[in-house]
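The complex is shown incomplete by one protein chain, all other protein chains being positioned as in the whole.
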């Protein structure tokens, strides 16, 4: 079995292989220029900050559906411990075991491979148990601050949330641009709101996992045309799941991460942001979404914040 | 044994107990108003972004000196796994076990207690193995974006790094203000550069741990007078270690976290920022340093970024 | 709320507090004398070995019902890594994160406390985040080898497995003794087979967890009268769950661990042993069930083996 022609044709059209040189490891993050960041800062009008991360805890997002992916196990290793003797200042310390993709996260470019290759044509075999991703690990994405744009597809369609079977199309994205009166530009980080995270917030993590609305296989070309730096949304699977084409699983992952070299984010809580943008009547803002610099990581928890 | 009078006198002078109400859990983060954030955004002139986190990996900061505190063990749980069958898109996933205070981190207000109390007079016993910190956990500090000011004490003194025995005093801080021609204001996050992290970067983690330059017991009053929102530096112990007063261990921790309710950050790499501020001739910037929202966490890894 | 008189009356009758001195930390393991072990070895006739542990893996026993208790996350940290250069001997290494009570395990005496006390009248507060159990940790139970006796309650009653609501009584235990023509003696480790683990092996971990057959509150007195060294069975909850008396939760845990100082084991797979004993016509054997010596542990995974 191999990937169908339909996939390879899109892949050819969106490929950024070699675009930033043979040594490049960060792909579309190259599009975030200093100028883009200056414009992002200029979006700050009220100073309102909106955090976009879900809580990190047991009973979080994971259901066991994805092998090896576990919710954070947060543990105390010291509780009010008077290390230096009775009556001294006491300390509490903690530790965690978690999948880097457990909650609100970025996929590193190396989270997906196909046909034996990762981004920029490097061999997939450069990811090993000994050190993780030698190239394009999340530690290479050193700073992720840019202009963020919320494409509130659910609101633009007049619903609280999209149905599980809804594939978000380029037409949906453009309707959301119109709704927000904001045009996506080169270097932007686009947040696509489906509203599906409401299912999780209401307590049903299984229905959140599957079936899920998400990006259509037709959207990577749109993001490519707009020269977007990264895309995140409020679902577990990111793309529509189950997929639009039989037996073609995770095509958007492969197009974004492997072909375009574009980071994607999942499980972002865009509910408060939707309200804030609606109230402000503005859908562009400063977005800081710094990866934790795990050496060789193929993903990272992230605590994004939008500043309006 | 109990804490000496000298400590309790300072404690009285800097206490913010009740200042933001009996229910308050975030202390001096209350000082970061929307207006402060707008002014922070206005500091962005070039768009240059400087990340401040050390790599997260085995062989990181920890030496085993602090019981239970371990470097990240980053592991791959899937490597190019064709979950949906041979020839399909492949995924790589990873996980980590780490102390929340392992690398570049924030101490939550609950990281320290004394005399049986945490911030705002609550009982220290509200921190338990079952759920961690019920009050003032790191999850309560939902957004940390403000104006950052680098007080480059090492440069102001004309040295690459301060000696292990150097206690950073209010006079040092003011000399650094003068050096940077920037006055610290209410709501600022102050980054105090000792240069000591160079010892770590040069490969000697034991000398980095001990002895360490750091903040003097006299500085909390200065931060209190300036109404600072948070303070971070480039050492493991944050305050001078071993301490200035015999048998008075971690007094600055207790004053900042318990009395003032002020977050403090450790192991921040301020080297590139020192260069950038020197080049720009500006020592104030937009700082985003979002905590990962661990429910009940007494600390968090953080990947701070300064935008100049 | 406090524990009912019914509990305290039994507690008084079965208490071993002080029986082996005020310093004792191992309770009924004191009953396993060298002579008992010699007799255990004499039980070996065929040399057949029957392992009693369930596999340790994701998708094991845990359902999330018990806060903080997680299945093993087994990860590879090296895969065929040629540490010493290309073409050299390669190594694979692995690591695990798991609850000590995740699979087949022993509860240490410190797994339960009541009324502020653990075994031998020590304060429950001697268990801390810093070091775990100071007294009666699983590391103190240095060797667990004795005569094992299978009380096959299910078979004795002519069923494959007991129903979820079945409380195993002293009468059940004696009927199983008769069925196996073996009398339980001082120092024995008794394995009580309910057959309930079949529900788990058939794939329904939720039904396995709850409701569960298990030991009746009436059995501790029977085990006490027989001077049993330890008891294990093939359920998650060990005792009947939900309990026999309204609002009296885990009374058998409290009686065994706190009052008698008797280890108990859960999630033991007794299916093959049931067959083996049936075939051999013998229900006594050499049992080795060594705890992993976690310093201060309140439980331990165990890989027991019966030798017939």
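A, B and C label the chains in the order they appear, each numbered from 1.
Following the convention adopted for this analysis, a contact is a pair of C-beta atoms (placed from the backbone, for glycine too) under 8 Å apart; a residue touches a chain by one contact, two chains touch by 3 or more.
For clarity, every value in this text was computed on a predicted model and none was experimentally measured.
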Original post:
Which residue among C:36, C:192, C:209 or C:262 touches the omitted chain?
Top reply: C:36
**OP:** Could you tell which one of B:73, B:175, B:207 or B:248 touches the chain left off the display?
**Re:** B:73
Original post:
If the missing chain were put back, which residues of chain C would it touch?
Top reply: 1-3, 33-38, 41-42, 44-51, 53-57, 66-70, 72, 74-81, 83-101, 110-114, 124-125, 127-129, 132-133, 139, 142-143, 145, 247, 249-251, 253-254, 286, 288, 290-299, 301, 303-305, 307
Original post:
When the complex is taken as a whole, what residues of chain B touch the one chain not shown?
Top reply: 58-59, 64, 67-68, 70, 73, 75-79, 81, 92, 97, 128-130
**OP:** With the missing chain put back, which residues of chain A would touch it? List them for me.
**Re:** 67-68, 73, 75-77, 79, 95, 97, 129-130
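As a convention for this text, only the chains that are shown with their structure count from here on.
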Original post:
Copies chain B and chain C touch; is their interface built from the same residue numbers (over half shared) or different ones?
Top reply: same
Original post:
chain A to chain B: how many Å between their CA centres?
Top reply: 26
Subject >> Where chain B and chain C are represented by their mean Cα positions, the distance between them in whole Å >> reply: 45
Original post:
Multi-chain contacts in chain C: which residues touch at least two other chains?
Top reply: 67-68, 73, 75-77, 79, 97, 129-130
